[in-house]
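With one protein chain held back, the other chains of the complex are shown just where they sit.
== chain A ==
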Amino acid sequence: MMFSKSVRATPFLKDACFSRAFAESIRQFSHGLPSRMASKGKDIHTSTIVEPPKVQPPEGSTISLKSSSRDDSMFGTRPIYLDVQATTPTDPRVLDKMLTFYTGLYGNPHSSTHAYGWETEKEVEKARAHVAELIGADPKEIIFTSGATETNNMVIKGVPRFYKKTKRHIITTQTEHKCVLDSARHMQDEGYDVTYLPVNSEGLISLDDLRKAIRKDTCLVSIMAVNNEIGVIQPLKEIGEICREHKVFFHTDAAQAYGKIDIDVNDMKIDLLSISSHKIYGPKGAGACFIRRRPRVRLEPIITGGGQERGLRSGTLAPPLVCGFGEAARLMKEESKYDRAYIDRLSEKLKKGLLSIPSTQFNGSTNPKYQYPGCVNVSFAYIEGESLLMALKDIALSSGSACTSASLEPSYVLHALGADDALAHSSIRFGIGRFTTEAEIDYVINAINERVEFLRKMSPLWEMVQEGIDLNSIEWSGH
């Protein structure tokens, strides 16, 4: 069972006897939750079957886990979605656009000999213009790919390889997404030098560090715009100035930033930019790369073949995905003011509700200029983040990147901020998007308050802290 696995990996629980008791109580506790995930793996398509609530507080416990203020048989069972950093639901307006390509407009956009090809190509070019418009780029500078991971690979491997005769150095940061770090590692194996810039406790890089790190043979600086785990916005404009001044290409991974914060590639002097479609309510499996034309950035393509997309990314485009992506970008532009005001308001409410719990910490920047409000990362001290997630089966959350959520390792991003293991282990990320409702936020605040209190009542660490014992002074034995 999953629970015992998570308990085994828990660094807090050094006492085997206790961990068994803990696992048992967690198990009972989750049985107490009325079949939240009971439908997992089977018939999620069927209409709701109302099951009688089986709410049983854990043995020996005086408090109930379930809110006594409501009758659960009156409500549905599917969890609330609060993980928009991982992916967003496809907007019905985007789907509406896409369906025309799955029904009538099936031509290959690269077929130039007949009307089927022309009509699809026209739509693809419209989508390209929408994607470009949101970042102030020229449509010719947009290359469609399969997603931000492909784009990041294409840039980090492609640009240094093209300039390999004279330049052999890449600069990036410690808090990048895994696909950037992994590509950089790959380049190290090919003999390139890579500098990983550290970040401060708010997750921001220091511009002095960057200036010092740039060498004569530096080819590329890759710094993400908005961090996927803590929502910190890097000072793109300042970084762009420094890079242009030293004639180094500046790449930014804007998967989490595109459409959500203001980006202008000319104003910020960005040379390459990665975009993902499914983070902006578009379809999964589409993305784009902005590649500056003046001054020209050249790169060696990873995928070669028919020479589509200026020869940088061969292969037939997927018009349904590309045009859905274009529509999503258009909507992001059209609704940016409306959406941002709404997300700001919900984020403020959620933050206030969560930080009112004692011994909690907000991870990210306190300066609103450097913090994207749609990402709220909070650490709950003296609780395992994973066990809190287990207790929160009615809310779809993550303790960090979806790519790393399978492992029980604490987040490397929070580590880079200088957070200790305990805090990195107990952090949870809340994502707010266009489709999050106020009722959901109220439910989440309420649920987290209840369950944190419950888990802390079981935690011996919390008890010790309440008694005034400094946890760092304890010498754990047995291991």
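Rule of thumb we're sticking to: contacts are C-beta pairs under 8 Å (C-beta built on N, C-alpha and C of every residue); 3 or more make two chains touch, one makes a residue touch a chain; residues count from 1.
Just so it is clear, contacts and distances are computed from a predicted model.
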item	value
From "JmjC domain-containing protein", "Piso0_003087 protein", "Cyclin-like protein" or "ATP-binding cassette sub-family G member 8", the hidden chain's UniProt protein name	"Piso0_003087 protein"
Residues from chain A at the interface with the omitted partner, ascending	36, 39, 44-45, 47-48, 50, 73-81, 89, 92-93, 95-96, 99, 338, 394-395, 434-437, 439-440, 443
